[in-house]
Each structure stands twice: as C-alpha cells, then as structure tokens.
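Removed from the display is one protein chain of the complex; every other protein chain stays in position.
For chain A:
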Amino acid sequence: MINCPYTPIEIARRHIGQTERAEYNPYLKMLTSRALVRGLKSGFWRPLSSTSSVQAAHGKDMSPDVLDPSVQQYNNRLDTPLSDVPFVRNLNSEQRQLKEKEKGPWTKLTKEEKIALYRLTHELTYPEMRRGSSEWKTVLGGVFIFLGFSGMLVWWQRIFVFGEVPHTLSDEWVEKQTQRMIDMRINPVGGFAYHWDYVKKQWK
C-alpha cells in the first residue's frame, strides 16, 4: 500500500462504483440490456413523428440535399428576404431565355413571366412561409390516444387487479362509526362533532 498510486478513499469509491455496475447487479443488468435500450430508443412516437412521410404530410421539406452545411444553401426565412443562392440553380433553356428578357425593361414582362422569375429565385412567398401546418392535430390526437390508453389500463386494473374494498367502508359500518364519533365528541371545537347539533339531533 506504500507505493499505491490511489488513495484509500479512491479505492473505496471505485469498489462502490463497481458494485453498482450491471455485472454485479442482475436487475440493473436487465434494465440496461442492449435490447431494452434499443427498444426504448426506437420508442414509440419519436420515429413516428419524424419519419419523412409524416413530416411530408405536414408540408415540411425533407429532401437530403438541403442538409449539407458547408455549401451555400437556399433558405426560406422571414428575416432574410434575399437568400444566398437562388432556389433554382440549373436553368433550362426556357428559363435562361426568361433571364435574358429580365435584362431588358421590366414593363415588357407579362405577369406570368414575373411570377416565373420570382419562383426561380424564391421557393416560397411570405404568406406561404407564414402558413401554419396541421401538425398540432396529430400531436393532440396522439396525446388523447395515450391518455385514453392509460385510462383503459387504470380501468382494467380497477376491475381485475384490485380486490374488494374493506368491510369497514360499507354503509352500515360507516353509519355506526359516525354515530360512535358523535358520541365520543370527536373534534368538538372546529371539526367533526362541532357540526352536529346535539339538541336537535341533526347536522347543523
């Protein structure tokens, strides 16, 4: 122990830490088993809500090419009206012709051409950016489903798990009990017997 690099308290701590590890504790081992963790991770709602199909149903853009942060990307932001790059980078010949026409007087452009030029550079207009989604309905629905399910479980438990209520809660017993409490003058000042009118023999 003279040349031991660790102090006694560290050795003790390590030992305590070790006993808490899964190898020593069979219950902990079960709880932290890979299968269970994977099961919890692949969970229930999380992958469901973030799958492309659900997100796409709610109108969110899930294309993978917007996810590279090292490349200048187009984004729809209310606080950044002009994005770094136009929405459509690779123009076909028709679009290129339109761009050429844009170099001339804009009074010569038709409304459709102006809209087309706008859509080349920007994906969404401001009202489209501000539009909400119906995701809240899915979320609320999911919440209610789970609450309902829990309610079902509680009800099942009430019927099949819980036994009979003790006989001391039967009406007959409670009547006799109450009479006894009145006779004993339980809490005569501010509590129970205070509310009993001993003259008229009824509750106040």
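Heads up, the rule we're going with is that a residue touches a chain if its C-beta (ideal position, glycine included) is under 8 Å from a C-beta of that chain, and two chains touch if they have at least 3 such contacts; residues count from 1.
In this text, contacts and distances are computed from a predicted model.
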* To do: Name the absent chain as its UniProt record does, using one of the following: "AP-1 complex subunit gamma", "Histidine-containing phosphotransfer protein", "Tetraspanin" or "Cytochrome c oxidase subunit 5A, mitochondrial".
  => "Cytochrome c oxidase subunit 5A, mitochondrial"
* **Positions on chain A where the hidden chain makes contact** => 78-84, 86, 102-103, 105-109, 111, 114-115, 117-118, 120-122, 125-128, 130-131
